[in-house]
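Read through the structure below, which is laid out as structure tokens, and then see the notes.
One chain of protein is taken out of this complex; the other chains stay put.
Each chain gets a letter, A and B, in the order it is written, and its residues are counted from 1.
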Amino acid sequence: MKKFLLSLSTWVLAILFFFPVFWMFLNSFKTDFDASTDPKLFFSPTLEQFREVIDSKFWEAFASSFFIVIVSTIIVMLLAVPAAYALSIKPIPKWRDMLFFFISTKFLPIVAGILPIYILADALSLLNSRTVLIILYTAMNLPLAVWMLNSFFREVPKELIEAARIDGASIRSQITSVILPIVAPGLAATALLCFIFAWNEFFFALQLNVNDYQTVPIWVKGAVDERGNFIAELSAASTLATMPVIIAGWFAQKKMIRGLSMGAIK
Amino acid sequence: MKFKEKWLSSDGWYRRGPILPAFIFLLVVTQIPFLFSIYYSLTSWKANQVRIPREFIGIQNYIDLFDDRFFKSAAWISITMTVSAVLLSILLGIIFALLLDRKFFGQGIVRTLIITPFLVMPVVAALVWKNQFLGANFGILNWLLELFGFDTIEFASKQPFWSIVAVLVWQWTPFMMLIILAGLQSQSDSVLEAAKVDGANKRSTFFQITLPHLRPYLELGVLLGVIYLSQVFDHISVIRVSSKSKNVPYYVFERSIGGGWEFGQASAYSIVVVIASIIIATFGLRVLSGLIADNEGA
Partner (left out) sequence: MAEVEYRSVSRTFPGSEIPAVSNLNLKIESGELLVLVGPSGSGKSTALRILAGLEPQDEGSIHIDDKDVSEFQPQARDIAMVFQNYALYPQMTVAANMGFALKQKKIPKAEREKRVLEAAKILDLVPYLDRKPKNLSGGQRQRVAMGRAIVREPKVFLMDEPLSNLDAKLRVQTRAELSELQERLKVTTVYVTHDQVEAMTMGDRVAVLDHGVLQQVDKPSVLYSKPSNKFVAGFIGSPAMNFFDVTKTDNAQLMFKGSEISLKDELQNKIKKSKTSNLSLGVRPEHLKISDNGIAGKVRLIEALGSESYIHVSVDDAKSIIIRVEGNATVKQGELVNVSFGDTLHVFNEDGSRV
């Protein structure tokens, strides 16, 4: 009996916790009137909000975001995997300092870094481009990826690496044939986190990109500014904006937990 | 194979090679702006006064900083906001993780539901909460309050700090929960069984065995939580900007490109934040934490 109550309360808590998202989702299907007056659960659904909101700018923004986020995540993984190897399997002498350096790059508030970055980007004619965001998002996620992958790599039994070395495997071969298959869930978890943070990033995208190559967060904000109080439309925009990450998260969350429990931590 | 036949320990570059791309990339992209910031912080650059040139004024900005009560207030907000959000989300995260560390019907679905807030865009999350929950006119919380006969409260304006913290906790609890759940699941069954046999009840098992085991996981949660939550910006700008809710990043924004145009001064603030963070982190990571302590890998 106690177990049942516990499970029940878990369910209730989860539903309550999830409710705001559900509500936003619900509002997307309401007419503006329904959404702006007293909250109701029952209404006649409509797709007009989505129609209002999906214009060409929407598709552009989505395309931009996907491109930027996927490219930057790939670059992050390509840089972080060898880096993690150098910190864990055959540690460089000052690996602790290096790890500290990586994490310390996140101490500078991005609101401060924006000044010099803006000026530099302008000087390099990178303003208004996808490249600048790719570079910045990579720099933003690299420390986290290196940190996490380092922990995962450390969980690989030392003997396996030794066996691979004796078998004649080069570093690349050790990584691809032995390490990566073992840490695959951890890799997925890391990539997913990078995806989430890059996709949802708002500040840099706003400051550095004026018109072309809007990312999805900017597009959502645009939906607010022009439309002021139109909650339903905003909800529709928000739902669309958050969907890719939610779907990715839902699919990968099992891997994420396996990955984290594999040893994101010593 | 000749080069690689050499003994690794005498060939430092071979060992360092793999980390170089990441290291150099990060060095260039983060340190150049950092150095520029330091430079700006030593000038009197006011970006909206084009006619007055930018002069080098040494550490004047830093001296002014100590008198700036707005900065102090923002610093205090930063600290309290970060600490509250981190602590509350860890607490809630532990509760959720404990609830989820059992087998029950629909476990996967429940987990998925709980994770979702973390995936939602911060701006969107803040907007939804502001309008739909906290709003005096249409917010659900107020609707509930009215149902029970209470007066409505415009949360966002009356309690900006806690409104923001509420949304932050809502979004970050899943993250903490995941880390802690991983920790719970990595406990060794045999240790838990031994505790049972030794007569420990649920409470003492949790406090004496589980909690110590969770320590590295909690430390990771705190580390990442502090890093990300101290930089909160979106939520503040959406929900409520007031003297009670401005943290340092937002304050720096206001003073620079958000209207103040005091690039020199703002840069000084940022540098101070970085230095403070490095000091705190060095102390925290090296002394208190096991994260980069003297334990070698598996």
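Here is the rule we use: a contact is a pair of C-beta atoms (placed from the backbone, for glycine too) under 8 Å apart; a residue touches a chain by one contact, two chains touch by 3 or more.
From a predicted model like this one, the values you see are computed outputs, not experimental measurements.
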Query raised in the report: Among A:L124, A:A163 or A:I247, which residue is in contact with the omitted chain in the full complex?
Result: A:A163
Query raised in the report: Which of these touches the unseen chain: A:V178, A:L234 or A:M256?
Result: A:V178
Requested in this report: Could you list which residues of chain A touch the chain missing from the display?
Outcome: 157, 159-160, 162-170, 173, 177-178, 181-182
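One rule holds for everything that comes next: only the chains that are shown with their structure count from here on.
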Query raised in the report: Between chain A and chain B, what is the separation of their C-alpha centroids in Å?
Result: 15
Query raised in the report: What residues of chain B sit close enough to touch chain A in their complex?
Result: 4, 8, 12, 15-19, 21-23, 25-26, 29-34, 36-37, 40, 96, 99-100, 102, 104-106, 108, 110-125, 127-129, 131-133, 138, 140, 143, 170, 173, 178-179, 181-183, 185-186, 216-217, 219-220, 223-224, 227, 230-231, 233-234, 248-250, 252-253, 256-257, 263, 266-267, 269-271, 273-274, 277-278, 281-282, 285, 290-292, 295, 297-298
Requested in this report: Name, in rising order, each residue of chain A that touches chain B in their complex.
Outcome: 3, 6-7, 9-11, 13-15, 17-18, 20-21, 23-24, 27, 36-39, 79-80, 82-83, 85-93, 96, 98-117, 119-120, 135-136, 138-139, 142-144, 146, 153-158, 170-171, 196, 199-200, 202-203, 207, 216-217, 220-221, 224, 231, 234-235, 238, 241-242, 245-246, 249-250, 253-254, 256-257, 260-261, 263-266
